[in-house]
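One protein chain is absent from this view; the other protein chains keep their places.
When the chains are written out, they are named A, B, C, D, E, F and G in that same order, and each has its own residue count from 1.
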Amino acid sequence: MSMRSMNDKTGSFACPDVKRFQRQGIPEAIYCPGKTVEQIVAIARALTSPSGHRGPALLTRADEKIFRAVRRNFPSARFHKIARLITISPANFRGGRRAGRAEKIASAYVCVVTAGTTDIPVAEEAAVTAEALGVRVERLYDVGVAGVHRVIERREIIENAAAVVVCAGMEGALPSVVGGLARSIVIGVPTSVGYGANFGGVAALLAMLNSCAPNVATVNIDDGFGAGVIASLIIRKTAPDKK
Amino acid sequence: MSMRSMNDKTGSFACPDVKRFQRQGIPEAIYCPGKTVEQIVAIARALTSPSGHRGPALLTRADEKIFRAVRRNFPSARFHKIARLITISPANFRGGRRAGRAEKIASAYVCVVTAGTTDIPVAEEAAVTAEALGVRVERLYDVGVAGVHRVIERREIIENAAAVVVCAGMEGALPSVVGGLARSIVIGVPTSVGYGANFGGVAALLAMLNSCAPNVATVNIDDGFGAGVIASLIIRKTAPDKK
Amino acid sequence: MSMRSMNDKTGSFACPDVKRFQRQGIPEAIYCPGKTVEQIVAIARALTSPSGHRGPALLTRADEKIFRAVRRNFPSARFHKIARLITISPANFRGGRRAGRAEKIASAYVCVVTAGTTDIPVAEEAAVTAEALGVRVERLYDVGVAGVHRVIERREIIENAAAVVVCAGMEGALPSVVGGLARSIVIGVPTSVGYGANFGGVAALLAMLNSCAPNVATVNIDDGFGAGVIASLIIRKTAPDKK
Amino acid sequence: MSMRSMNDKTGSFACPDVKRFQRQGIPEAIYCPGKTVEQIVAIARALTSPSGHRGPALLTRADEKIFRAVRRNFPSARFHKIARLITISPANFRGGRRAGRAEKIASAYVCVVTAGTTDIPVAEEAAVTAEALGVRVERLYDVGVAGVHRVIERREIIENAAAVVVCAGMEGALPSVVGGLARSIVIGVPTSVGYGANFGGVAALLAMLNSCAPNVATVNIDDGFGAGVIASLIIRKTAPDKK
Amino acid sequence: MSMRSMNDKTGSFACPDVKRFQRQGIPEAIYCPGKTVEQIVAIARALTSPSGHRGPALLTRADEKIFRAVRRNFPSARFHKIARLITISPANFRGGRRAGRAEKIASAYVCVVTAGTTDIPVAEEAAVTAEALGVRVERLYDVGVAGVHRVIERREIIENAAAVVVCAGMEGALPSVVGGLARSIVIGVPTSVGYGANFGGVAALLAMLNSCAPNVATVNIDDGFGAGVIASLIIRKTAPDKK
Amino acid sequence: MSMRSMNDKTGSFACPDVKRFQRQGIPEAIYCPGKTVEQIVAIARALTSPSGHRGPALLTRADEKIFRAVRRNFPSARFHKIARLITISPANFRGGRRAGRAEKIASAYVCVVTAGTTDIPVAEEAAVTAEALGVRVERLYDVGVAGVHRVIERREIIENAAAVVVCAGMEGALPSVVGGLARSIVIGVPTSVGYGANFGGVAALLAMLNSCAPNVATVNIDDGFGAGVIASLIIRKTAPDKK
Amino acid sequence: MSMRSMNDKTGSFACPDVKRFQRQGIPEAIYCPGKTVEQIVAIARALTSPSGHRGPALLTRADEKIFRAVRRNFPSARFHKIARLITISPANFRGGRRAGRAEKIASAYVCVVTAGTTDIPVAEEAAVTAEALGVRVERLYDVGVAGVHRVIERREIIENAAAVVVCAGMEGALPSVVGGLARSIVIGVPTSVGYGANFGGVAALLAMLNSCAPNVATVNIDDGFGAGVIASLIIRKTAPDKK
Partner (left out) sequence: MSMRSMNDKTGSFACPDVKRFQRQGIPEAIYCPGKTVEQIVAIARALTSPSGHRGPALLTRADEKIFRAVRRNFPSARFHKIARLITISPANFRGGRRAGRAEKIASAYVCVVTAGTTDIPVAEEAAVTAEALGVRVERLYDVGVAGVHRVIERREIIENAAAVVVCAGMEGALPSVVGGLARSIVIGVPTSVGYGANFGGVAALLAMLNSCAPNVATVNIDDGFGAGVIASLIIRKTAPDKK
């Protein structure tokens, strides 16, 4: 059966949760791997239609090829290459970066930290997601625990953050150290950086789950998007329709 | 070598982080399994001494026998039996439940949810921890997904919470459903409730890490204490010495 | 040794169970990966020969290249692209879709459900398999638990199904929710959709095995074919030679 | 906090799904491990009250001590020792074994099979569950694959069953052999019987999930209760309120 | 450092066990993956030199490209394509197939069995290895347990074998059934055939290790070579230098 | 349901394979854990009755309590304490140790080796099983690889064995070393001796499966019985009814 | 067979490597779990006999009961309770603590570090082992990474050590931080301290294996003895017979 005939049968192959942004302040994300470009565009259109959720749409794990197709349909789409993320702001979406910019000056920020340089793509996914939701982000990259003076010398930026996202692969120890410095919650993002007994990020994941710092919560391996959403919710805390 | 001679040698066998509460607003917890009663009392004394951290001390996974020994040294200690938690409030600690009570009326609360009745001990560990830190808690127990009407009928209490803690064993599906309802972050606590291919909570842990609701963060299996601390930090957000 | 010389030695390299359809009403399936096109065609010929099993032959995980070779030998073969499935109906096979169509009006149907759009190929494998066996199928796609209202609003189609197939990746929570709504058994099909701690479908598999809904049975990761066969057997229940 | 004070706070510690039997024809089961005797009795009372679900209540993994407490509250409770199962039939429940007996003569039965004698407790949990739901059961025990003539000589009882439950530990191969003989679906129940690389039933579980017989569906390790419910639903197929 | 400079330093990069055939009657095998063609040829030359082990050299997991390079150096080399095996018989090797042929008529044989057609490459690796060592082989392919009559109808060839090699993927149940029929030991070879919860052959491996037939021994996943050597040793039993 | 009533219903709760010894020369073994003493005695009686299999019955993983009950029914039963094995020789069984003794002088023997002293119970299970089947056994204990001179000094006993059983826990390296010395096959028995990353014998199991000595075959963790049967079959090679 | 009769047969049940101390400077250790008290005493006697290895014998994972039996045979035996270690110094052993004491003043020391107080038993096993071999030990306990100032304030003792042993459970992050401070190698000892996704020390083990500090080597979970031996060898570096 072709895609078309399936659509004829079911009315629609997809049933996106178009009200999520109004209901929860969480953008609908489209995880691109395993979807055709046609599916991606169709879902993005449903989300951003007038009856849709009126917040930004985020396309995660995207590449240049997907971006070219998306931009043909959404001229305002932006591709954040390192983050592998496409953001689409619907016409009627005010807020986001502009409103966020004012808010940034006045208030809280998320600190996004990495242990090494190879963790940066995941960190950027978190940072750009938060920025797309209007949240101020401070970056602190390549400060892993084998040279612990690096993070300690910069501890003030951690202490004052409203939420901290820490991306680390290999042994995943950095969230525990940061967790002992922060006054807020720390969202550990294990990355799949490493080899051998790292098992694609499992070593880092287990380290974060077993952190002796009780303020560390964990998301899935390489899930920068989730960490960005969680950090944003902590800062915004109230649903956007109440603003 | 006896415990005593080791102490003679090292000055002290333990080096508790007595300033954590001032620094971070996080209470020092003593995880009891694997420690002797003598060690537990000694660490508790260090924490609550005038030079200590001046916040509540929490003794997790405690039992009646430990409580009897603790109470001889700390008459104000309380044992929360279902939560398997002992709380010690030092003399100079104001706040906690009293200050919290005023705060409760005016402001935010944590909603603690369980999928089944067997998850309650873990949920109580989270709830009592939050209450010891002066945070209001609303409980919603035994509303697992196989009868999903139970949680949907009570969705208002979830929507309005400043943070939601969801404890679930077996397939650990409840945080995803709650994550789709909440306007705040959801802290998933996988419990070791189940048998067979549950692998002591691993099935629930993996479910929460892979949640399709992006606002779900996860802590270790049965880690009610961590969830309670995280939920409290979200509500209090600023360190207590700044209040 | 070449394929030919091996055949010379053993009489035949394959020993397909040509009577399975008569004996059990289960079509013989050829799992294509790891087989050469020549092997696939040869086995298909044995199955559909006059002495063969006289039911449909199903070629799973097929692709365009295999289909082109198969069609040269079996002009009536059809390729269900999304399902990656080739169906071959032997000349003397009556029933299947035609007989099934009459049956459909009068009686029971299988409801095939997915959590997301990326689960659709597996769901289509189940649906097309059931249809090839003459069973009516209702599709309900992209109704995952993070927006649980989607499945609850459509619960009638689940309640009235004679069997429900639920395909879900990531945390695999949907079968538990559906299991709490259905009056029939629910066949959970974990899919390999996800990343990180999903471990290629293991997270979803464990969730389904540990479902708190007791009417959920599970098949292998991505095994849409098996789910389609099981759902069909429940509806037909009596062996075809008794019809 | 004592159990009592928790109840005072929450109204009720448990929120059982009292309408499940009417809604789905599935009895509410109470999994006993990890619950106090008081909790077990309280939940059982809620289920069997006039406003309750009016079907049988099943208490799984029970022991003599639990039974003595239950019988004091429910004189009609019966303890199935080998199955480790307590059944409670509420006063207004007609059907069950009596109605079932008439039905047995006229119609379908479930065949419950074991590979070895040590698998019998799990098999009895399945069999007694099905009987409590009014379904006829035929038992076929200790016919494992290392003496495959045993099951082949008795194949007629398998061929004619409306559903087959196969309990096997160790290598869990029996469902595949039975799956090749049956005309109905086979519900594989891996048991934790074995040692070493059996990993508490994982070897058998994987075998059943990977069965080359496509009519095999699997439930959790040692989950006789689930298998009994599923087999019963296949036979009854229509919800009890439609009878 | 280049390969050459390393050789200059160490005298030789390889230290093959050139006396193994005389000492044990086991051919030295060269596992090709991860070795350069140059390394493969150099090791083969060392083995087959006059001071070498004077038995056949076997190159496992080879491909056409390796074969072309090998044949340039060893004109008598043969490539067994399905088995992915190259055999090199040194000039002074008498025995092997010729001596074996006489022995074949008079005496014992190894029976090599597969569950499906996709297991054949592994089975051929075992069969060709045994034949290279002068042992008679009977093949019995595609007789998996879901149609158990296939193997039972051919049980005589199993009962009379001096050793049986059974290659099976998916649930790996066939060695248990064969183990219940054979009068000799059964060497189970799990294959990586399957998908999902098969985990690259782990499901089949665990099944064989947990076989309820006590005469089943197991080798590594896809290790047809090892099974061929073991089966040959059982038949020859005495070291070749005693012949 | 009591054991008795279950028996009334099913005719018999057990269906032992009473002809196995005649058919295959393999004794029926009763794995004691998880069986009641009554079940054990009943199965043993079925096996040793005049219509039974007329070979020795072996009761593995037995203890003193089981032995006392067994001896009341089978006065000739012997308990091999270190091996945790009970052997029962039926009245009409000739052969075993006596016949074996004559055979011992004339012919082949099995060499049973351990790496450490803690592996001895498993080794004795293998050795006593082989002796019960009339096979001569030579023991070589506590010769692990960290003092490799121990096994090399005794290599002659290994070289001349018709089969070698090697029991090793921890890293399980000994079978590879022995495999490089033996002229026969080596049956590796991983033991659960060890701690930490040994994972109850998994480390040793994996080592044996991956042995670079191709003549090593592996059985389940702690499966001394299986190793004893396999070693005996190699020596006897022809079924006992042909003797 | 009783222990005695087995001994009669084999000459000796154990074959300890009595020359190891002379050959390598490594004491023979007796791992007590799984051995009878009689076996332990017998092996200790062999090791400490005039023909034995003339170094200290260490009995690991011992308890009071074993110590009482050992002391009856070796009056000079000492029990290190927290380390669960018994040390026996043979009469002719000079060196060890006495000679070591002189050496201590003059030269290098091992620094033994723990993350928490519950890791102390493992740390003491390492420390006492090193001391029994005449090596000076400095202890630094309870300085885990969630309060990273604790270890940084004490960094001088780490920087000047000739070798550092770091014992840590939970997320096992401390060796990475210490590895970034030390000028020597760091021996990471994962401990089984923790719960849930710690998996009995696996989380800590993986963290240490994946440490981003390249000077970290790892031993088995809870293997304080091995760490003590390795640290001692680094300090002593030359075999004792060369002293």
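Assume a residue touches a chain if its C-beta (ideal position, glycine included) is under 8 Å from a C-beta of that chain, and two chains touch if they have at least 3 such contacts.
As the structure is a computational prediction, the values presented were derived from the model and not from experiment.
J.: Omitted chain: which shown chains does it touch?
T.: A, E, F, G
J.: Have a look at E:Thr114, E:Ser192 or E:Asn210 and name the one touching the chain we're not showing.
T.: With E:Thr114, E:Ser192 or E:Asn210 as choices, the missing chain is touched by E:Ser192.
J.: Which one touches the absent chain: E:Cys111, E:Val148, E:Val202 or E:Val216?
T.: If we include the chain that is not displayed, E:Val202 is the one touching it.
J.: Give me the subunit E residues in contact with the hidden chain, please.
T.: 1-3, 6, 9-10, 13-17, 20, 31, 33-35, 39, 43, 190, 192, 200-202, 205, 220-223
J.: Considering the whole complex rather than only what is displayed, give the residues of subunit G touching the chain that is not shown.
T.: 17, 20, 23-26, 29, 162, 180-185, 187, 205, 209-210, 214-221, 225-226, 229-230, 233-234, 237-239
J.: Touching the absent chain: which residues on subunit A qualify?
T.: These residues of subunit A touch the chain that is not shown: 80-83, 117-118, 120, 124, 128, 139-143, 146-147, 150, 193, 195-198.
We take it that only the chains that are shown with their structure count from here on.
J.: Of all the other chains, whose mean CA position lies farthest from subunit A?
T.: Farthest chain from subunit A, going by C-alpha centroids: F.
J.: Quick one: which of D-E, C-D or F-G reuses the B-G interface, over half of the residue-numbered contact pairs in common?
T.: Answer for the repeat of B-G: F-G.
J.: Averaged over CA atoms, how far is the centre of subunit A from the centre of subunit B? Could you give it in whole Å?
T.: 27
J.: If you average the CA atoms of subunit D and of subunit F, how many Å lie between those two points?
T.: 36
J.: Out of subunit G, which residues touch more than one other chain, so two or more?
T.: 146-147, 196-198, 202
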